[in-house]
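A single protein chain has been removed from this complex, and every other one stays in its place.
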Amino acid sequence: MSSTTEQPARDGVGDPEISLAPVTVASPGGLRARFAAIGAQDAALFDVPGPRGRQRIRIATVVSIVVLAVMLAAGVRQFAVNGQLEWSKWQLFTQWPVIRYLLNALWATLQVTLISGAIALPLGALLALARLSRSPLLSRPATLFVEVLRAVPLLLLIYALLLGLPSTGIRIPLFWLLIIPIVLTNAAVLAEIFRAAVKALPRGQTEAAYALGLGYWPAMRLVVLPQAVRLAAPALISQIIRLLKDSTLGYVVSYLELLYSARVLGEFNHTVIQSFVVVAAVFIVANLTLAALAGQVERRIGGAGGRA
Amino acid sequence: MDVIAGNLDVFGQGLLISIQISVSTFVLAGGLGLLLTVCRISPVLPLRLAATAYVELVRSIPLLVLLILFVFGLPEIGLVGPLLGTAVVAMSLYWATFFSETMRSGVRAVPQGQIEAARALGFTFGQVLRLVVLPQALRTIIQPLASLLIAIVLNSSLAAAVGVTQELTGQTQLLDQRYAQPLVTFGAAAICYVAMAFIIGRSAGYLDRRLAVQR
């Protein structure tokens, strides 16, 4: 099977690869100017508005503020009239035992992310190299593996392993029944990111390495991979962050990650919507924090800016 | 293998529901994504802020969390819809953010000089968008949109996690409980998903070659 698309990432719970340059705004003009600059790089589509244009924009601004405020108010009201804004339903989340419980759950989620990331990353690199190698004995199986694993839902894979393995007599702890499917699907996705990066390198690099008498593997190890890793760093990092989302499938194997913990909390205290809202907020914070950290790392290693 | 042969209708029905979920999500998310994109490039500041905040926040929430919040959470505040419809809405709200990112990158792929040239010719904003930007932007995002559709198809399986058991993964789960032949049943379901991804990828490749932008 040949590569179906050039766009690398698609996976179980994660998302398709989209190169998203973070909106970095280094404007000195205070908060207002900084807000105004959001999306400004797309603003070249229209001319600087004249007096009538400015008038229309002002009207649209007022109208949109009103509409947005009404939407927000309607949402809050919906909570209020159904008694879900009662302090007693939220107070739970200010208590230390509950916070500790959620922090443990967050740690469980991070564990899944870190462990599966640590295994999937090298595995993905190996798969990419195998797929790029000239030996069909290596490239064919690697291609098949990558293409199939990128096209199977993670949930299905977890079920298949959880239910299928016992009948083959293989016994592994439940935790690994979550990690292994996540690693398998993500290794396939990461392999495609690596492969795209390797292919994006100037051919002269590989040719020069060969001319120096290096074989395929030494050339890859010494010349190609180090550059490819830097080139692919942003995509690799955002893919690793997506592992956070994959961990939510832990409920299938009774692994108490953040979402499953919230379900237990909601079941126990009958604070269903509150638990889910809190957990969604925790996921947003975790995700944005990791993304910010990743941004730092990218700048440190020179990331995409270095070469491409 | 008899499990498959004897339950072809179950698989077919599950596949059909999965396709229904995916297609309606794709269309809804596409419309919403377009709206978000327009807001994000509009000169109206509150719209730009709201759309950007929406994309950044919703993208950070795992799809399953959003699904559970919608299916089990919203009824708590008096908003009850049919199970399948609620799942599709939640998925659309999630995927719209990815649509928006994809569309924006497509708009950016159009060389600035072309836009300036069009404006120099006296085109209005609408004309620039309709005649110059969109035709080119759409062509450059065929492949990313195909990837998006494949991701939507694969993640439609998450509907099974919130009780939409009619779709392919859910039906497979039921069949496994009945016949206890996990490797066969889940293998067959996997083949269905791989086939769908393959068809989408191939069609996108074909479209891409036919409509390639010559520069």
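Just a few scattered comments:
We call the chains A and B, going by the order they appear; numbering starts again at 1 in every chain.
Criterion: a contact is a pair of C-beta atoms (placed from the backbone, for glycine too) under 8 Å apart; a residue touches a chain by one contact, two chains touch by 3 or more.
The rule is short, and it goes like this: contacts and distances are computed from a predicted model.
Candidate names were "Glutamate ABC transporter substrate-binding protein", "histidine kinase", "Two component transcriptional regulator, LytTR family" or "Na+/H+ antiporter subunit C", and the UniProt protein name of the unshown chain is "Glutamate ABC transporter substrate-binding protein". The residue from A:106, A:179, A:244 or A:265 that touches the chain not shown here is A:265.
Set against the missing chain, the residues A:65, A:256 or A:291 yield one that touches it, A:256.
In the full complex, chain A touches the omitted chain through residues 83, 86-89, 91-92, 94-98, 101, 162-163, 166, 171, 173-174, 251-256, 261, 263-272. In the full complex, chain B contacts the hidden chain through residues 72, 75-76, 80, 82-83, 160-161, 163-166, 170, 173-174, 177-178.
Assume only the chains that are shown with their structure count from here on.
For the pair chain A and chain B, the distance between mean C-alpha positions equals 16 Å.
Contact residues of chain B toward chain A in the complex are 40-52, 56-57, 59-66, 68-69, 72-74, 76-79, 98, 101-102, 104-105, 107-108, 112, 115-116, 119, 125, 128-129, 133, 143-144, 146-148, 150-151, 154-155, 157-158, 160-161, 169, 172-173, 176, 180, 182-183, 186-187, 189-190, 193-194, 196-198, 200-202, 204-205.
Residues 1, 4-7, 9-20, 23, 35-36, 38-39, 41-47, 49, 53, 57, 60-61, 64-65, 68, 78-79, 81-82, 84, 147-148, 150-157, 159-160, 163-164, 167-168, 244-245, 248-249, 251, 259, 263, 266, 272-273, 276-277, 279-280, 283-284, 287-288 of chain A touch chain B in their complex.
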